[in-house]
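The block that comes next holds subunit A.
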Amino acid sequence: MPDLVLGLPLADTNFVDATWIMIVKSLVIFIVILSLVPLLLLGERKLLGRFQQRYGPNRVGPYGMMQPLADVGKLLSKQAFRPKGAVPLLYELAPALTIISAVLTLAILPFGDVQGDVGFYGIDVPIGILYFFAFSSIAFYGLLLGGWASGSKYSFLGAMRSAAQLISYEIAMGLSLLGVVMMAGSLSLVDIVKAQGEIWYVVPQIVGFLIFLVAGFAETNRPPFDLPEADAELVAGYGTEYGGMRFGSFMFAEYMEMLIVSGIASTMFLGGWMGPGPPGLDPVWMLLKMIILTVFFIWIRATLPRFRYDQLMSFGWKILLPIATLNVLVTAVLVVVT
Partner candidate 1 sequence: MTATWAWLVLLFPLLGSLTIGFGFKVLPARVAGLIGISAIVAAFICGILALIGLQGEPSESRHVASSLWEYANVGGLRIDLGIYVDPLSIFMVLVVTGVSSLIHIYSYSYMKSDQGYHRFFSYLNFFVFSMLVLVLGGNFIMLIVGWALVGFASYALISYWYRRNTATKAGMKAFVINVVGDIGLYIAAILIFKNLGSVDYGTVFEKAPEVFTTNEWEIVAICLCLLVGAFAKSAQMPFHTWLADAMEGPTPVSSLIHAATMVTAGVYLIARCHSLFELAPTAADVAAWVGLATLMIAGTIAIAVTDLKRIIAYSTMSQIGYMFVGVGIGAYSAGMFHLMTHAFFKALLFMAAGSIISAMANMQDIDKMKGFRKAMPFTAAMLIIGALALSGFPGTSGWFSKDEIIDFAHFRGGMYDWMWAGMLIGAFMTAVYSFRIIFRILPGPACKEAEYLEEHGHVIHGEPKNPATGELEDTEVGYPGEEHHIAEQAGGMKFAMSVLGILALIGGLVQVPGVDEVITNFLEPTFEDSVFAHMHPSTHEAWVGLGEGALISILGITFTWFLYIRRPDLPVKFRERFRAVHALCVNKWYGDEIIDFLIVSPVKAFGRFCNRVFERFAIDGATAGVAGLTRSAGAAVRDMQSGMLRGYAVLMLFGILAIAIYFLIRSI
Partner candidate 2 sequence: MEQIAFFVGAIGALGAAFAVVIVKNPFYSVLALVIHLVFLAGIFLLLMAQFLAAALIVVYAGAVMVLYVFVAAYVGGIEEPKWDSSPELRIVGPILAVALFIAISIAVLGSGLSALGTPGPDDVPSGFGTPEAVGHLMMEDFLIAFEAASLLLLIAAVAAIVLAGRRREDRKKLPGGEGA
């Protein structure tokens, strides 16, 4: 008898909480991540300032702590206008789509094992990492529609670039995770974390880890892979025609995706919630790892210049993909041999 999720015989899942626990859980996760985003925004601006030997925001509130709130307030109060050539419904749907898919992906990030009646994660599905890929491919439509529906050439070019970039790097990303999946013998993220009890996969799968990070930069459109929104060439890419909170949603989703990629990286390679201390500390460890990786993202942004478009493509197809494939092959042989 398959487990009932929300009263539906959807599938065999590994552990299902009571419905009310699930609702509470989802709220908690959503709120935690949601409140992380403004912090991240502030952190990025502060850090970038330090990297560039300036102060960064320091006017609003003590040490500029209230800056994110001010930003949000500004965006919210702007007039929500629409360009003349835009396609009405799609133009408004696009930012929502990106944010929805990002939020839905949060469901599978594990912040701890099952403790008592509660699993410290949204849901533990056997398809695990495939879920992540499914929603990241839906997120792509957000960008694409945004660019296309704006009815502007710059937006459209940016959207096309992002489309090409996303499908190019998604393959390398998938392949880089395949090594971990093979070693753990499961797609479920919880199982993968548990399989890292002896050694974090960052050690045996260092190649996979590096490829995943690089591809993760590309997937989240972060520098040095921020070509879709390259402000020097395309004004702001797919986001050119957006303003107000719609623009804010795109920003919001981007930071959320950064957090998600960090979360997946920590889960797959850095032992997820594992760390010293009682099991109750597990979510803390997980969040810590995510934040460290996010800071790394910011660091890279401050350090590296942007790629050229052809460099980006040939890097993805000619370097990352072969290495990732080789990594998979070697891992497969090793897994079979040992």
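Simple rule for what comes next: a contact is a pair of C-beta atoms (placed from the backbone, for glycine too) under 8 Å apart; a residue touches a chain by one contact, two chains touch by 3 or more; residues count from 1.
Inclusion criterion for the candidates: all candidates are chains of the complex that A comes from, given by their letters.
This one's a predicted model, so the numbers in the text were calculated from it and none came from an experiment.
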item	value
Complex partner of subunit A (touching, any copy) among 1 or 2	2
Of all residues in subunit A, those that touch candidate 2 in their complex	1-2, 6-12, 90, 125-127, 130-131, 133-138, 140-141, 144-145, 148, 156, 160, 163-164, 166-167, 170, 186-187
